[in-house]
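With one protein chain withheld, the remaining protein chains of the complex are depicted in position.
Take a look at subunit A:
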Amino acid sequence: SLSLLAESDDNNFILQGTQVKDVIIKPDAPNTLLLDKHADYIAAYGSKKDDYEYTLSEYLRMSGIYWGLTVMDLMGQLSRMNREEIIEFIKSCQHDCGGISASIGHDPHLLYTLSAVQILSLYDSINVIDVEKVVDYVKGLQQEDGSFAGDKWGEIDTRFSFCAVATLALLGKLDEINMDKAVEFVLSCMNFDGGFGCRPDSESHAGQIYCCTGFLSITGQLHKVNADLLGWWLCERQLPSGGLNGRPEKLPDVCYSWWVLASLKIIGRIHWIDKAKLRSFILACQDEETGGFADRPGDMVDPFHTLFGVAGLSLLGDEQIKPVNPVFCMPEDVLQRVGLQPDLLS
């Protein structure tokens, strides 16, 4: 049983009488945007190659690079990153099957194939890899029911449906897969609450909802979404602290400022969130000392949460940050250059 009121000093969690899990933002939490500190944090991040966290996260390095580069580009600081080194790194991560791995010596996977293609789009250098082989790799992962496996070992997840179409869209090769079947599979993952899960019958989750609404945007099928019902489920993610959680009765996390907010933008319901309160929450997640954003106020920062904090602020209209595309989580000017303007609901 839960006590009606419990507060913990270090984590600032609170269980109120109505048992709402949330955080309390301290009065001295950051309330202005510290863009320069964040740029310094990211610029220095990969340089400490003997850092514990850095080494242990090698299994997702390609995505880590995408997060860092994208947030730097959004802040207008992309030039501080080592373009040549990164491009060479990506080239050495493409395997014979066409797929791209997170790092050298790791196995290829759709997640890192997308991240690599996103990075190369930022750098307008798509042709340093074998594009045809990437397309073959992605095509080869589509299953009979339209779903996509993440790699040859067969894990199915709507995240991978999104990775597949986003990758192909950036390469201009969307016509290479069975689109009807792909759409049919994603729609089969729609739930009673209007949301989407990993696989058919999986519980709705903001991360999966982002992937599925992004997928439906890219494939021109947003009219199949129940925008009013899903929009309501999404705006119910906002907690008294102003932060967003990923599903009912979970704590807020700055990365949901992206997954939830981008989804709302895609389905034309972003005005259903209290923008001022969300902005306050996101700003409170900054670390004034080190730069960067953490998942919630007072926690350790990392590049993942830094990107999604900044991207969330961009979606909320902060003019110090470049406009971000809600489907691809990349600067709008990059997508304009590529010629991609996926539909959003109004």
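In this text, a residue touches a chain if its C-beta (ideal position, glycine included) is under 8 Å from a C-beta of that chain, and two chains touch if they have at least 3 such contacts; residues count from 1.
By definition in this document, contacts and distances are computed from a predicted model.
Undergrad: Between "NADH dehydrogenase [ubiquinone] flavoprotein 2, mitochondrial", "Dynein light chain roadblock-type 2", "Septin" or "Geranylgeranyl transferase type-2 subunit alpha", choose the name on the UniProt record of the chain that's been left out.
TA: "Geranylgeranyl transferase type-2 subunit alpha"
Undergrad: From the listed residues A:38, A:109, A:265 or A:279, report the one that touches the chain absent from this view.
TA: The one listed residue touching the chain not shown is A:109.
Undergrad: Using the touch definition from the top, which of A:22, A:73, A:253 or A:318 touches the missing chain?
TA: Of all options in A:22, A:73, A:253 or A:318, contact with the hidden chain holds for A:253.
Undergrad: Just to verify: which one of A:22, A:73 or A:295 makes contact with the chain not shown?
TA: Touches the omitted chain: A:295.
Undergrad: Touching the absent chain in the whole complex: find that residue among A:238, A:257 or A:325.
TA: For the chain that is not drawn, the touching residue is A:238.
Undergrad: Counting contacts across the full complex, list the positions on subunit A that touch the omitted chain.
TA: 2, 10-11, 19, 50, 52, 55-56, 58-60, 101, 105-107, 109, 151, 153-155, 157, 191-194, 197-199, 201-205, 224, 226, 228-229, 231-233, 235-236, 238, 240, 242, 247-250, 253, 269, 271-274, 277, 287, 294-295, 298-300, 302, 304-305, 346
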